[in-house]
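These notes are about the structure you will find just below.
Here the complex is missing one protein chain, while the rest keep their positions.
The chains carry the letters A and B, assigned in the order they are written, with residues numbered from 1 in each.
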Amino acid sequence: MKTDTETSTPLQPDAPVMEKEMNRDPADVLSTAAGCEAEAPMVRFAGVTKCYGALTVLDRLDLEIARNEKVAIIGPSGSGKSTLLRVLMTLDPLTGGTIEVDGEPLTHMRKNGELVPASVRHLRRVRSKIGMVFQSFNLFPHMTALANTIEAPMRVHDLSRKEATDRARELLSLVGLEDKCDHYPSQLSGGQQQRVAIARALAMRPKVMLFDEVTSALDPELCGEVLNVIRRLGSEHNLTMLMVTHQMGFAREFADRVCFFSEGKILEQGTPQEFFAAPQHQRTQQFLRAVREAI
Amino acid sequence: MNSFFDLHYAAHILPALLRASLYTVLITMVGFAIALVLGLVLAILRRSHLKPLSRGVGFVVEFIRSTPLLIQVYVLFYVLPVYGITMSALTAGTVGIALHYACYTSEVYRAGLNGVARGQWEAACALSLSPWRTYSGVILPQAIRAVIPALGNYLVAMFKDTPVLSAITVVELMQQAKNIGSETFRYLEPITMAGLFFLLISVTFAQLVRRLEFRLRLP
Partner (left out) sequence: MRELFPLLLQGTLVTIGIAVCSTLLAIAMAFAATAARLAPWAPLRWIGNVYVEVFRGTSLLVQLFWFFFVLPLPPFHLELAPFTVAIVGLGLHYGAYGSEILRGALRSVPGGQFEAALALNLSPLTRMRRIILPQAMINALPPATNLMIELLKGTSLVSLITLSDLTFRARQLDEATFKTAQIFTLTLVIYFVLAQILVALMRYFERRASHGMSQRTVR
């Protein structure tokens, strides 16, 4: 995702990815076109509010996510974690506030210096920078793993079948499923299906990847294979990742930052070291205590 | 004669149509009552452990469901007299339509019975309930609640199928409309009014079924 020219600007004082950027392989299967501003955050939520009728799920949320940052979002059910990902992916409309992706507003566009509601084309263009993996996989059941992965690149990016298939095969082998290309989702285990879903999302070369509780629907023994893929993605490639997860151990070891959500607001955030060792808020402490007891 | 829809004429023929519609409603009510009971019997027989019985009943039900009602009422009205069983057109029509729809309701009941969780049967067995008590107290109340919408749909469907009986000279609503039309050569009003009548009753029945379903709902 980045070329060699952009390695000079530090992202964050303790970002672990600095080294890897210098050794970027230009033929990386996940590279997208260059041309991102190194200073602007990759995703910015400003005053984001989402209401379902009388219920406020997101309450004037502000959050900035830097380029290539891996953010874990944790918190009790109903606190708005998944909704945050959903409004970013434009699955649900915002009630208030704005979202910016890669410097551009998502749901609005600049026309003659003013912000107007986005046209369909603008929305699709900005949305194409985001990819999402769902809790219930949502693979297309009437297509093989390979067909699932080539569908969008062929239809949206106008790739030829051969180009799309080549890209798909690379991605499927990246997630460890090169021998399952011609299998249907019903013939794959949950962990395998989720890995295909990751490959499918990556095929569109997004800059931001959203993971919505991707292991919550899996048997405990199958979580590992999916988390390993995510780990590899994070360490070997440049991707901004936003993960809603219940896997505290994974969040602690993998994320650059952990955000604790409660009742539509971010109650507390920090690096994993700070967060898990010494949570400040009482609610956070309560949550972490309950989670530890459950293990 | 030149108007699109002669309201005067329509009002004139309304009483005759209403009288005939009473026959339609009567046939539907009696026929559906029979179909409800017979359908349940057929469904229970099909679930029997005696293979020949369940297969035999299954075949008969499939056969009646797959063949036209029209031919079935012809058989009842024209074929049975050959073997000594004569019925009036009204009886033949009602029996025919009841039998036909009993096969539909039996499928509905079967789906409902199959839909009751296995655990219910097992719990009743563990409590040593007799088969009769199991069915009447535990299984049927659950099964029937689930299938009320489907049964209601078949009531409406049966109602709309009654004009078929006009082919064996039952003077129900459709036949009456045709008769009136052929007398005066004005078919528009009688047939349209018959159609509207069916539409009105269908919509009303559908609403009633929905309300019944709501009232019988488990909290």
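Basically, a residue touches a chain if its C-beta (ideal position, glycine included) is under 8 Å from a C-beta of that chain, and two chains touch if they have at least 3 such contacts.
It should be emphasised that the depicted structure is a prediction, and the values quoted were computed from it without experimental measurement.
Partner chains of the missing chain, restricted to those shown and counted over the full complex, are A, B. One of A:V156, A:A277 or A:V291 touches the chain omitted from the figure, and that residue is A:V156. Within the full complex, the residue among A:S77, A:N112, A:S186 or A:Q282 touching the omitted chain is A:S186.
Checked against the full complex, the one of B:V75, B:A123 or B:L216 touching the unshown chain is B:V75. Residues of chain A that touch the chain left out of the display are 89-91, 124, 127-128, 130-132, 134, 136-142, 144, 151-152, 155-156, 184, 186-187, 197, 200-201, 204.
For chain B, the list of residues touching the undisplayed chain reads 1-2, 4, 63, 65-72, 74-75, 78-79, 82-83, 160-164, 166-167, 174, 177-178, 181, 185-188, 191-192, 194-195, 198-199, 202-203.
Here, only the chains that are shown with their structure count from here on.
Centres computed as Cα averages put chain A at a distance of 56 Å from chain B.
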